[in-house]
Each structure stands twice: as structure tokens, then as C-alpha cells.
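Before anything else, here's the structure in question.
Of the protein chains in this complex, one is absent; all others appear in place.
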Amino acid sequence: MSVATHETSMGLDHRKLAMWIFLASEFLFFGAFVSAYLLYLDTTNRGPGVEIFDIPFTSVSSFVLLMSSLTMVLAHNSHVRGDMRGMRLWILATAGQGMVFLGGQVYEFTVFFREGLDLTQSPFASSFFFLTGFHGAHVFIGVLILLGLYSLSLTGKVKVGQDVKTEMVGLYWHFVDIIWVIIFTVVYLIPELRVGG
Amino acid sequence: MTVRDATPGRRPTTGRRARRTALAAALALVLAACSGEQNALDPAGPYAQAPHDLIIWVFGIAVVVFVLVQGLILFTTWRFRRREGDDAIPAQTHGNTKLEVLWTVIPALILAAISVPTVQLIFEQMDEPEAEYLTVEVIGHRWWFEYYYPDYDIYTANEMAIPVGVPVRLEMTATDLARAADLGVIHSFWIPRLAGKQDLVPGHTTYLNLQADEPGRYLGQCAEYCGLSHANMRARVVALDAGDFEAWVADQTTPADVPAEGTLEARGRELFGDLGARQACASCHAVWEGDGPRGPGQGPDLTNLFSREEFAGAIHDLTPDMLRAWLANPNELKPMQYDVNGIGMPNLNLTDEELDALVAYLMTLD
Amino acid sequence: MAMTTTPTTGAPTPRFRPSSREGILSWIGTTDHKRIGIMYFWTVLVFFAFGGTQSGLIRAQLAQAEQSLITAEIYNQMFTMHGITMVFLVVMPFAAAFFNYLLPLMIGARDVAFPRLNAFSYWFYLFGGVFLYSSFLLGGAPNGSWVGYAPLSANAVSNMAFYAVGLQILGVSSLASAINFITTILNMRAPGMTFMRMPIMVWMTLVTSFLLLFAVPIIAVALFMLQFDAVFGAQFFQPASGGDPLLYQHLFWLFGHPEVYIMILPAMGVVSEVMPVFSRKPLFGYAAMAFAGAAIGFIGFGVWAHHMFTSAIGPVPRAAFSVATMFIAVPTGIKIFNWVFTMWGGKIRFTTAMLFSVGFVSMFTIGGLSGVMHAVVPHNAQQHDTYFVVAHFHYVLFGGALFGFISGVYYWFPKVTGKLMDEKLGKLHFWTWLLGFNLTFGPMHLSGLLGQPRRTAVLPEELGGTVELYNLLSSLGFVVLFGSALVFLYNLIRSLRRGEVSGDDPWDARTLEWMTATPPKPHNFDEIPTITARDEFWHRKYAEDEQHVPVPVPAGASVDTDEHAGHGEHIHMPDASVWPFIHTMGVLPLGYGLVYANWWLIGAGVVWMVAGFFGWIIEPLAEGDDDEPATALAAH
Partner (left out) sequence: MADTTQAGAPAEAEGGADGHHPTQQEYIRIAVVLAILTALEVSTYYFEFGRAALPLLIVLMAIKFVMVAGFFMHLRFDTKLFGRFLYTGLAWAVVLYTLTLLVFVVDANQ
């Protein structure tokens, strides 16, 4: 597919290889936030704790993010087939879902603020906002990249046959999604078991 | 400025010390002979002695390895140096599996041998002492140590009195959070001749055992960087014979005298409690006069101030002149940050008259 | 070092690209790994002078008991900045200088995988350093020690916000380099260059890059937390609301211990290149060397809590981390013996480079042995945070890393400049350096055991006359080192101006980088060599006769240096680009915004960087290219 393949010692595209290397290191980044969150789960400093979560609401936004992975892979699929119109459409759909997710997060944070959970309330609050906030920052950067990819494909900078570019964006986007798969379970659902039980 | 306790002379040789290897004796000669009172190589109690004995043994191994490796390097570089005009190409050896296994296995065995007593001693050192022990609570402030004796309800600062031959278990934390005016940070309590150091971490309680075999004054200081005046945060342990210790306890549990009306001291006591618009001494420093329960203040407890030899984080000798200089401008004698974030002692802009009265009053607190 | 001025002919360049290969703009826009390596080197020297000056002030203050040449506040800033500078602005980028210059040459590539990202890493490093040092003009430099323990550093009054943001910037630089180098090593080796044929220097680059890859994100999190605690009122390390200062220590040392190996492994790589050449023998136990390096990296991640033996952790973790720590000495020992046996049976030429390498092995052994002493936890409580520890890590980082790197400077200087460094001055440099180093740091072992804690602005008189004497010796040692450093600097500049011309292969070297022109052309190799052996160049120069005795191959038979000049014209190299520089500048407003909680600055920085990044990605790697980097780098 890529001209690059025959020139490198492992037969891999530089950019894909680099992206995977980068993603490997991201686990250490998010892992530290998750550890802090788990350590401080009960350290609420007389403020709100995990009972504040709105599971149905978060479930919906999690679902939206999960489905954005589908549209992302469909965008790549279209690009591979040379269907640039389809690719652009799916890219926009992906970015749109990303924005819906971000909107949900902004709404969620606003509600929490009103209920007395803010960054300065407790170690629990700080670690919750940090973990979800830094994930949100990743989604935000992802949306920017998606929109960049969209506009570059309009100007002809991204062409048929250069689907590695879409694939790269996709790798990042899916990664952000699988991190949320973990966050949704570890941050929201599992602690909620204790509240329910 | 600080005058040390002038008795650093030779200490009696204990049986354990006599059993040291020749190597350790040589080392001790070099290092301990000219030591100060803060010397980790001159242990004066079991909790310092045991790690010392272990490290001397490890040090011996290290010296042997050092001599062998450096000798090998020197020999190799000398033996295989290229001579002038020798352009022959040496044999291109790539390795030797037997040798390589050898220098993997032997170090591993040596390290395994070191790790066994190490692990044993870790637990021994941290466990509660087996014999009956005295508990002292240690609280690290910026920049002084506070001691509280729960058995006797005694508060004191900088100098900790302990009985000789009795294990002491320190329960330590950094600044009591209820009075966190100095925004508790990590400190480390370290009296090298009695025990290794242990950090004082805000929000945690840590423990340290120590014991002095001989009466004396043991020096130490904060060993975890704690900001501006970290260097000026010293600690002292004063080990006393049983009788002296009892007398000390009796002294510390006696309330401070109230000076007679009309004297300079009484004027000082008045100022201590009320300096008008300026912050009063009593808002930070407690002087217990027997009325109600004792409690800690933001600053050191002054009930028995003159029972101590040093002050200001134990960096200055406690003399009336030094005290007067301190009250006139504390920052000159010890850098502090009262103006920045309220840590340490403020300059109260005291007049000469006020200084005289306050010093006179403080001198009654012994 | 000297500029390479070979012009590349190519398509006419558009306005935005610096087309000249001289002048300041050519350096700002360069994407040539060799020029970036050279920029790293000179920047490192500047920061080394700063860090050295700070240590001079420290040594002056401690030369006598109870001195107050500088205030406690200034002293605290000095030792903090000394640590930060030497670790993050000197030793780490020094390694980066070597990696940048040598990696593509050693594996037979034309450049790194991402030349512009490489420039980005350099500019991030430079701006990170500038940012940190600007704190001196903006109310005071960081003063909470290089470890920046919370809650002391998580306090709005401390100057540690600059520390948190500055290190974050440097971390981005390191992470980008790590990804770049790993990709380069995996993907861009010359035909036949298998993993087991790579020079050990390349192995160490790989291991170091992996350590960075997994360690940098951890400190990034710790620094974000610290920064938000200090500036935005977060509660991560605030004990009053239940925050735990130990979390910071864990995160810091989860990074900090691998960091130790990040600093030492590159120097081990250098020594592993120098020793075989000057012993005229291959490296002894190549495979063991490579895997010991990897093992050090791997175990190095599992011993972090040994920096916390006196902290609030219980006996079980103390015991576990003690044992783990001891066993890291095993792979280190393997390396030391392998170096010695590389020399064994050889014909050792004592050039300055070789002397520094032997000095490395010798001094590093001392640091290693005191390291084992630290692992004995009960006595660690006596050594921790005293000058004994200061002595230990200077024997590792100065006696180790710096000796190794300086050896590398003497060794590769002719490769970079085409000129030899002066050997007489070099030997003067070596012996004064060795003397000054031991005089400075040797006595610290003793003063530490005699009770002198580190990070104290005064040397208390009560520690006794012996400790005072040792401190005086240390301070005198600094003077010797200072003079020695001047000799080095003079030698560098003098040799650069009128050093003896070296020729392509002055040392009778063994590895690929000596096979090409000296200094190398922008495209490194006229023709990418095919690798058939470890020490490829040596095997092209020498063959074995019937008795397995190596004999020189007749000259010109297979040495491929410059014969095919003119061949290079159709080699397609990446063009210069100013976008990494422009993009990176945005980090300054962003950084100041984060320190001063100024949302306008933060916004401006983000917009700047996004715009710069956009300019970067729409610009083709080389003119007329369809921005497929691999195509651009291909030979035909």
C-alpha cells in the first residue's frame, strides 16, 4: 500500500510504528491518573463522593464515544476503497460524536460543580477531574485532528491512496476510546457497585 | 556561635566493639577518632549499633571487590598497553561463556548473602521494642522539632530528654493538621549516634526506635529538605541517668511561677500576653501556669524554656543576650518566612523597655 | 563544531524555507540530525557552565563552617537549579547529542525517521531550559530541590511552578526523541544490520528510549498534579484534605529511578564503542552487554522505592525493594567485567578518549559499590540524604556519565569536524579532571557518614573539624575541576580552529560511522552499505588468514568512502523547515500562562502551537514531495 514498506528494515510504515510506540507510553500516563483516583476514592474531605455520578447519563455518552469508533473505522474503510466522499462523511460523523461526548462532559462537570464537587474540594475530586479531564483533552485534540483531516482532504492534501493518514488518526481515536472503556468501568461502574450494595 | 558539649573524649570500649575486624578498627581509627557528636560511625545505642555492624561487614566485602576490580583494571591496562612500534593485531576474541557465567553467578551469590541479614534487620529495627519503652511523640514544624511525652503530659522543643538504657519509641508526624499554620511539610528526624533517620510525613504516623547506652548530649538535625531554614532545624537528645530523668520530669510537670506584682518580670508577663496591636507572644507560645490542661501552641512551649541549652531550632545557645537579640529581630538569627506565609516568628518591633521586661520574664521560666 | 557546507542541489525552494546551509536561519530550519546533534552539544556546554557556576557557589558557601556568603534562599535556589540543570539540561541532552549525531550513521541510515520531529525535540529542550532559567528574572528560581517533594513544592509560595512546567516541557522533548529513535532503530537499519549486529551504542539508545517512553509519562502526571496543587488549588498532595505526599514520591521515583539509567546507559554505550577500538579487539561478550543493558533497564523500573526507605513505608516494601535493588548490581557487574576483558589481551592505545573510558569503568565501580551499601536498608537510614549519597550519585553521574560522554567527545570529534583534538591538552584535561573529581566527591563519602546532611545552606560548626576539613577539600576539588574544564574548552576551540587534520578513519575504528566521509555529507552515505558482520568496517579492513590471524585487506579493495562522489546528487533528502521552531515557540506563552494562571496566555500559546502544527503538516517534507517521509528518504 505505502511506498514506504519496501524501504524500511521491518517493512512497516514509520508513522504507524511511531503511533503505536506513542500509544504504548500513553498507558503509563493514564495509569497514573487511574491509580491516584483509586487511591483517593474515599478521600472526599466531607464533600461529594462517587454517589454523585449519573450512570445513565454517562452510559449514553460512553455509548456515543464507542460508536464514534465505528464511524472512524468506516471512514478508513471508505478511504481504502477510494471513496473520499464517504470518508469525509464518516470523519465528520466521528468528529460530531466526539463533540457530543465533550458536550456531555462539560454538562456533567457543570452539574458536579453545582453540587459542590470542584477541583479544590478534595483529593477525590481532584483526581476525578484530572482523569476524566485529561481524557477529555485527548478527545478534544482528536476532534481537532479529525477536522484537520477533513479540511486537508478537501484541499487535496490527503488523497486517495494515502489512507495511512486516516488510519493514523483512527489509531489515536480508537485508543482514546479504549481508554474510555477502561475509565467507564473503573471510575464509574465499579465504585458504584459499593454505593448500590 | 554554638558551643558544643565539651566532652567528646573517649568512650569506654564495649565487648561488641572489641570484636570488630581489623579492617573496621582501621576505618574507625580514621573516621571516629576525630568525630563530632553527630557521627554515624560512632553508634551509642543498640539501634545504631546493629546497622553499623551490618554495614561494616558489607563495607568489608565492598573493599575486597574494590581492590580486586581496580587491581584488575590497573593490571590489564599496564600489561596490555601497546608498545611503541607494535602494529600487530591481537587475537580477536569475542567472549568466554564460562567467565561470563562466573561473573554473573558470583556477584549474585554475594548479594544474596548480604540481603538475608539485611531483611532480618529491617524487621527487627522497625518492630516495637521488646523491653518496656518510653513513648515520645515528635512533631516536625518549620523549622523546629516539638516533643510531647504522653505519659507525663510534657511539651518541649528541640531538646528531647530520655532515660539511659531504656528503649524509646518515637511516634512521629509533621505539623499537627489542626494547627497547620505552617503548612506541614516532610521532615526527617535523625540522631546519627542513636538511630538512623526516619521521615515525618504530614498525614502519616511513622515510628523510630532509639536508645542511649550512656548519658550525654546527642546531636542531630532535620535530614529531609523542608524549605528556607532547613539547615537551621537541629535536634538534640539528652540522655539522663534514671534519677536525673525523674528530676527532669518533675521539673517539667511543675507549672511556671507567676512573678510578683510590680516587678520587671511581671511587666514582662503582661507584655507576653498582650502587645496591643501587635501579635502577642501568648498567641503562639504556651506557658503553663497550672490552670487547666496543657496544650500545644503554634510555637515552642516556653513553660520550662531555660531548662534547655539551645533555642531557635537549637542553633543558638540560650543566653539572655541571645534571647534579647532574637526578640529584637528573629530573622537575623534564623531566616524565616513570617512575612511571606506566616511561617516562623515575626519581628514585633519591640522597644528596649519591652525587650528588657520580656527577657526578664522569660528567664524565670526554668 | 564545524559546519558542513556541502550544498545540495535540488528544486528551487519557496520563500518559507531557509535554503542556505550557512547563517543562523540555516540552523533554525535545519532537519539534519548531525546539525541538530551539534546544536545539542553546544547548548549542553552552555547549561553545563550554568550548572557548574551554581555548584561553585555551593562549594564556596560550604568551604568553611557557618559561612554566609549567600543567603539561605539563594543557596536553596542554587542547589535546586544545579540538580535540575545537570540532570535535565546537561546529562540527558548530552546523550541526545550523541544519539542524534551517531544513530543514523551507525545503522547506515540517511537521517532519523522523523527529521522535523527531531528538530522539534531540540527546540523544546532549548525553550524548556530558557523557560526554567527565566525564573531567575521573574521572582526567583525553583527552590524545592530537584525532586520537588510535595507538599513543600505544592505550595503557592514556592517557586516550584516553574519547575513543574519547565520539566514538563523537557519531558515532551524527551518523549518525542524516544519515539523518533525507537522508530529509527526498528525501521531504518541498513540491509543486513540485524539486531545482533548493531553497535552497543545503538542498543543503549534503544534501551534508553524505551525507558524514556515508559518513564516520562509518569513524571508528567506527577508534575501536572504538583502544578495544579500549587497554582490552581487542587488537593492531590494536601494532607489537610486527605491528600497523600507519598503518592508524589512514588510517582516521582517511578520515573526517577529509570531516569538514573536513562543518564548512565548512553555513557555505557559510548564506552562500549571506545574500548574495542583502542584495544584493537571486538567488545568482549557482545550479547551479554546488550542484554545486560536491557536487564538494567527492565529491573531499573522495579526498584524505585529504594529512594523512599526512610519515608513512611513499612518493613515489607522496604525489604522487597532492598532485595530488588541489590540484584541490579548483577547486570552492572557483567558490564564492568566485560569492559575489562575487552582490554585483556589487546594492544591498548592510551588516547585521551581511552583514558576517559578507563576512568569511567574505574569511577563507576566506586559508585556501584556505594550503591550496594545504600541497599542495606537499616544503614540506608544513616546514609540517606547525607553527603554520602551526594558522593554516590556524583560517582555515577560525573565519574560515570560525564566521563563516558567526554570520552565520546574526544573519540568522535574528528568524525564531526575532520580534525583531531589536541592529545597533550587532552591528557592534561584527563588527569586534572580525575584528580579534581576525586578530590571533590571522595571526601563527601566521609563527611556524609560523619553526619553532614545534604541540602543545608550552612555547614554547622558542631559537626567537627574533620567534617570542615573534608568540605574544604571538596571545595578545593571544585577549583581543580574548574581549571580542568577551562582546559577542555580551550582544547575544543583550539582544535576546532587549527586541529590536526584527521582523515576519514583516524582511530582504525570498527563501526559504520567511520566508513563514510569525514565530516559526513548531509546524506551520510553515498550508497547505503550492506552489512554482513558486527563491526562491519573492521571486517572490510581486515581479513583472517589461514591461522585465524587478522591481516589487513589491501587498501581500496572494499573500503567505501568517497570514491563515488557525485553519486549523491539524486539522493532525496528532507528540506529545511522552520515550522518546528515556530510551533515550539508557542510553548513559552503556554508555560508562563500555566505558572501565572493566566488564561489569555494559555489560550495564546495553544492557538500558536496549533497554528504552527498546521503549518508543519501542510508543508511537504521536501519540495515536490507528496509528503511520504519514507519516499523522501529513499535512495532512489
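As written, the chains take the letters A, B and C, and residue 1 is the first residue of each chain.
Quick note on the criterion: a contact is a pair of C-beta atoms (placed from the backbone, for glycine too) under 8 Å apart; a residue touches a chain by one contact, two chains touch by 3 or more.
In this text the structure is predicted, and so the values were computed from the model without any measurement.
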- Item | Chains in view that touch the one left out, judged over the entire complex | A, C
- Could you list which residues of subunit A touch the chain missing from the display? 1-2, 5-6, 8-13, 16-17, 20-21, 23-28, 30-32, 34-35, 38-39, 55-56, 59, 62-63, 66-67, 69-70, 72-74, 77, 80, 167, 170-171, 174-175, 177-178, 181-182, 184-186, 189-190, 192-193, 196-197
- Task: Spell out, residue by residue, where the missing chain touches subunit C.
- Result: 186, 189, 191-196, 214, 218, 244, 246, 250, 254, 301-302, 305, 312-317
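Assume only the chains that are shown with their structure count from here on.
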- What kind of graph do the touching chains make: line, ring, star, complete, other? line
- Pair joined by more contacting C-beta pairs (A-C or B-C): B-C
- Message: I'd like to verify one number: the distance from the centre of subunit A to the centre of subunit C, where each centre is the average of its C-alpha atoms, in whole angstrom.
- Response: 34
- Within the complex, subunit C is touched by subunit B residues 1-2, 4, 31, 34-41, 48, 50-52, 54-55, 58-59, 62, 65-66, 69-70, 72-73, 76-77, 80-82, 86, 88-96, 99-100, 103-104, 107-108, 111, 114-115, 118-119, 121-123, 125-126, 174, 177, 180, 183-186, 188, 190, 192, 195-199, 201-204, 206, 219-232, 234, 315, 335, 337, 340-341
- Item | In the complex, subunit C residues that touch subunit B | 66, 71-73, 76, 143-145, 149, 151-152, 155, 157-158, 239-240, 242-246, 279-282, 284-288, 310-312, 314-315, 318-319, 322-323, 326-327, 329-330, 333-334, 336-338, 340-341, 343-350, 358, 361-362, 365-366, 369-370, 372-373, 375-386, 446, 449-451, 453-458, 460-467, 542, 544, 548-551
- Query: Which part of subunit A faces subunit C closely enough to touch in the complex?
  - Reply: 2-4, 7-10, 12-15, 17-18, 21-22, 24-26, 28-29, 32-33, 36, 39-40, 43-45, 119-123, 125-127, 130, 134, 144, 148, 152, 157, 159, 162
